[in-house]
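Reviewing the structure listed below.
What you see is the complex with one protein chain gone and the rest in place.
After this line comes subunit A, so read on.
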């Protein structure tokens, strides 16, 4: 376990032969081994299930299970045998899937299970799972845990990376906690409680001043800047809320609960939606991103590398991209002006290195995100939509961004933040809207915003008497 950026995935990738260690030794069954390629890791019986899926969508399930280990009859593929074996493995895992199904047609969760099936097919003695449940539904998670129990009984060792506390306590025998790339401790699960683990994960630094700061400001909201009424679309069902000037509204929910879709709908990126969107009290029909930008609504997208930055362009060009047409209405760029703006952004956002000509693709994740946010702020938005703004970012940059969001809100901006990290929502959001399967489950405010409560509603719990007030 460990926070984002603690080094969990890196460590696992070294075990799986994706990265090479600079120093240190790995012992397998008491013997010193060198794992310098994925192939070598496979030979040693180490299989890894990656955070990002690595199944091939164009092949069928059997084809994926036996990828690069195809059964052969002479020089021909023995499809029959592969299918049969695939079927028995799927049955063993309790999956009702046809091995001839093309993986493209499976849900994300099913694909993840196929990946696990692949690890089993390879007779792995050690299976590394890197946050395997992040894309799974409750039902699929239970299936996975069942499979893990079975594997454990068979003598397979499993390294399970997660920052979901409940899962860890459900399946782990021992827990190793990492922080800032270092091992903090290894403990037996039955000897510790969640609180102790959290304090090991985050260290002893206090989050309290952040919290108290928020509370001071909690009542100073202005007029509603954005009102959403009965928004309904593909993954959204009758969602209504408003965000006031100076307010940070958190959108919580599991993957696929419609959080991102709501942001996209507000930005005009989804055309098949019904419902009203009011900006500054006036109703608008936002049909395209350009419409949204004109109204001062801007989105910081979730997928930073593909949707946020343009890696081959300089920091300067990325920073000015959105505002370019506004800064230079006659269409001709003045480098002095552009350079001046970029330098200002770099200084204000503390972008490292402070070289406006550096290609954004060569920056660290946190600095890339600062560039994306800087680009959005140069547009002078009134409403800022943040989709997982601190995902994969180191703790320092994260704290800087949180402080920035707070300052922006104090200056009168309305901010919506989607985050899967509950501590983030707890510490930064003034109000939190919890979504479940596209519907609003709860509206939490002030001191009611607790990880426990968010999780309860996000996993489908209903509002109870003592729960939160509705909108």
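The criterion applied here is as follows: a contact is a pair of C-beta atoms (placed from the backbone, for glycine too) under 8 Å apart; a residue touches a chain by one contact, two chains touch by 3 or more; residues count from 1.
Following the convention adopted for this analysis, contacts and distances are computed from a predicted model.
Between the listed names "RNA polymerase sigma factor, sigma-70 family", "Heterodisulfide reductase subunit C", "2-hydroxyglutaryl-CoA dehydratase, D-component" or "Ribose transport system permease protein RbsC", the UniProt record for the complex's undisplayed chain reads "Ribose transport system permease protein RbsC". Residue A:293 is the one among A:165, A:293, A:315 or A:373 that touches the chain not shown.
Among the residues A:279, A:295, A:321 or A:386, only A:321 touches the chain that is left out of the figure. If you put the hidden chain back, the residue from A:18, A:313, A:399 or A:455 that touches it is A:313.
Checked against the hidden chain, the listed residues A:301, A:356 or A:389 yield one contact partner: A:301. Seen across the whole complex, the unshown chain contacts subunit A at 269, 289-290, 293, 299, 301, 303, 306-313, 317, 321-322, 324-325, 328, 331-333, 357, 375, 379.
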